[in-house]
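Of the protein chains in this complex, all but one are displayed in their positions.
Moving on to subunit A:
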Amino acid sequence: MIRFEQVSKRYSNGHQGLDNLSFHIRTGEMVFITGHSGAGKSTLLKLIMCMERPSSGAVHVGGQNLRDLGSDDIPYLRRQVGVVFQNHQLLFDRTVFDNVALPLIINGTPSDEVGRRVRAALDKVGLLSKENSYPIALSGGEQQRVGIARAVVHKPALLLADEPTGNLDPELSAEIMGLFEDFNRVGVTVIIASHDLPLIARLHHRTLTLDQGRLLADGES
C-alpha cells in the first residue's frame, strides 16, 4: 500500500525532515509512527498526502509513484485517503453534519447518499445526536471524533492520523485508538503518528520509530 524508497526530505531552512528512509506498509496493516517531536513523523504523513515532495527517493501509495502526480492529480489522491489532525481542522461556521459531509460534497456524492453516509459515520463515532450542533459546542474529544467521522465518511482505503490523541486524557485516547482499530479490522490501512508510547505499547501493532528523520526501529513495540 505504501512504500518509501530511500526517501530524504530537506527543508529550505536546512532542517533535515527525513533521512534516507525506506519501509513498506502492506494493505490492511495498522502501523504507529513514533519518535520525538521533530523526528519526522509529520513530514512522513505529509509526503503521503503530497503536501510535501521528497528531496530524493520515491514514495509509492497504492502502487503509484507520487512523483508522477501533477498538481492537478493531487486532489484525487487525497480523496482516497482519510486524514485526522491533532487540531481537528473543523470548520467552525458549519454544523457537525456539514463538516462530515465535506469530502462527499467534494467528490460529488448524490445528496440522498450524503445524508445516509454522514449519519452512518457519525453513528460509528457515537455522535449521531450532535449532527446539528456546531463544533464549538463540543468537547475536545467530541471534536476529534467529528474529525474522524469526516476522515472515514468517504470510505477511504487509507487512514492517516497525526497525533490524534494529542490533547486528550488517557481514557479518551484509548477510546479514539479503539475506533481506529475498528476501522483497521474491516480492512482499512491505518497509519497513526503519535508519541503516546504507553498507549502504543498496550495496543501491540507494528511501530516505526523515527529519530532525526532516520528509521530507528521497525517492529511490534
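Heads up, the rule we're going with is that contacts are C-beta pairs under 8 Å (C-beta built on N, C-alpha and C of every residue); 3 or more make two chains touch, one makes a residue touch a chain; residues count from 1.
Quick note on the criterion: contacts and distances are computed from a predicted model.
Chemist: Assign the chain not included in the display its UniProt protein name, restricting the answer to "Peptide/nickel transport system permease protein", "NADH-quinone oxidoreductase subunit N", "Cell division protein FtsX" or "Iron-sulfur cluster assembly protein SufB".
Modeler: Hidden chain, UniProt protein name: "Cell division protein FtsX".
Chemist: Quick one: which of A:34, A:109, A:165 or A:209 touches the chain that's been left out?
Modeler: Hidden-chain contact among the options goes to A:109.
Chemist: Just to verify: which one of A:125, A:138, A:192 or A:208 makes contact with the chain not shown?
Modeler: With A:125, A:138, A:192 or A:208 as choices, the missing chain is touched by A:125.
Chemist: Which of A:47, A:158 or A:177 touches the chain that is not shown?
Modeler: Here the residue in touch with the unshown chain is A:158.
Chemist: Tell me which stretches of subunit A touch the chain missing from the display.
Modeler: Answer for subunit A: residues 1, 27-28, 49, 51, 61-64, 72, 75-81, 83, 89-91, 93, 102-103, 105-111, 117, 120-121, 123-125, 149-150, 152-153, 155-158, 183, 186-189 touch the chain left out.
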